[in-house]
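With one protein chain held back, the other chains of the complex are shown just where they sit.
Moving on to subunit A:
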Amino acid sequence: MIRISRILVLATLVFAACSTEDDSNGGGNSNDNFDRGAMLANWADNVIVPSFENFQSETQKLEAAAKNFAANPEMSELEALRAQYEDAYLEFQTVSMFQIGKAEELNYRNFLNTYPVNESSLESKIASGEYNLSLPSSFTEQGFPALDYLLYGYGSAEATLEKLGGNENYSNYLVAISERINALTSEVTASWQGDFRDTFVNNTGSSSTGSVDRFTNDYVMYFEKILRSGKIGYPSGALTGTPSPGNAEALYAGISKELYLKAFNSFEDFYKGKTGPSYSQYLDYLGSMKDGSDLDALIRDQFEAIKAQSADLNNNLKSQVESDNTKMLTAFDELQKAVILLKVDMMQSLSTSVDYVDSDGD
């Protein structure tokens, strides 16, 4: 008997040691199991890739419009460029949350939408004609906030045309930042159209490096930091106690509410999954085995509350902060309730480890 037990110990140790590499990507697609592969495929094929493709066509038009204006600095070209800037900025809100893969590697979101813009250093760079837009230190001198400043920051269309039209430094810079927005977007879109899509979809593992875990961390972080803090929290001073309307998005064009709602709706659509399974269905699947409250319904209700409250907001959130900031603070509180549902309850239900902590547990 002792002999057997010794053999068993050895066999077990060997078996257990082998099972250390348990980050396997076994499909496990039986019918009574929620299919994460299908969810990832839905995310990639029906949401992420089409969103990037749409946005890319906008950034192409943006680059073209900027070049048009540079070649022919007239009022009609300026108006076309201004309109295209708004269209592209709006479309950007549908991809901003996908900071994973190439976008993460490139620091895509920071290059396209770090605000408020640093006006004085932007002006001095334009005046000198020397700049390197690929430096992280130039986040605040490019992207949509820089376009916003250049296209709307000088006041009326006439004043803007006068400022930009007669000066090659300005039109060169406009072209340079539009080109960069388009180039970065092409790069990210191409990676999704290429290998990255499969890498993403096939990484169905349950470890902290699996796609669902990683994406969920980014997705929730986006809601908390970019949507809640960035668009509402900082301008209203909910986080600092001091309102600073100058921190609103699209400060000069004054379209901040539209951008906020576009971003929020995209986030909600993603949660609901559009044409296929997403978090909503995943939580339903897990919730069906759990007593207590229906988490999916709580989250959907909170999304409705956020949208209902936002009807009270001025189209320009900067003006809203200046005229009646309590409405902004209410908006923040509603968003905050969703943060807790997403970050605490949803992450717990999905058993998603917070970020890539890979140390031992009990």
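We take it that a contact is a pair of C-beta atoms (placed from the backbone, for glycine too) under 8 Å apart; a residue touches a chain by one contact, two chains touch by 3 or more; residues count from 1.
Everything that follows uses one rule, which is that contacts and distances are computed from a predicted model.
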Among "HTTM domain-containing protein", "NAD-dependent dehydratase", "Sugar ABC transporter permease" or "FeS assembly SUF system protein", UniProt-listed name of the chain not shown: "HTTM domain-containing protein"
From A:N33, A:N54 or A:N72, residue that would touch the chain that is not displayed: A:N33
Touch criterion as defined above, residue of A:A127, A:A190, A:L239 or A:A308 at the omitted chain: A:L239
Per the touch definition above, residue among A:L295, A:L313 or A:M328 touching the missing chain: A:L295
For subunit A, residues in touch with the removed chain: 1-2, 5-6, 8-9, 12-13, 15-16, 19, 22, 24-26, 28, 30, 32-34, 36, 204-206, 210, 238-242, 286, 289-293, 295, 298, 339-341, 343-345, 347-351, 354-362
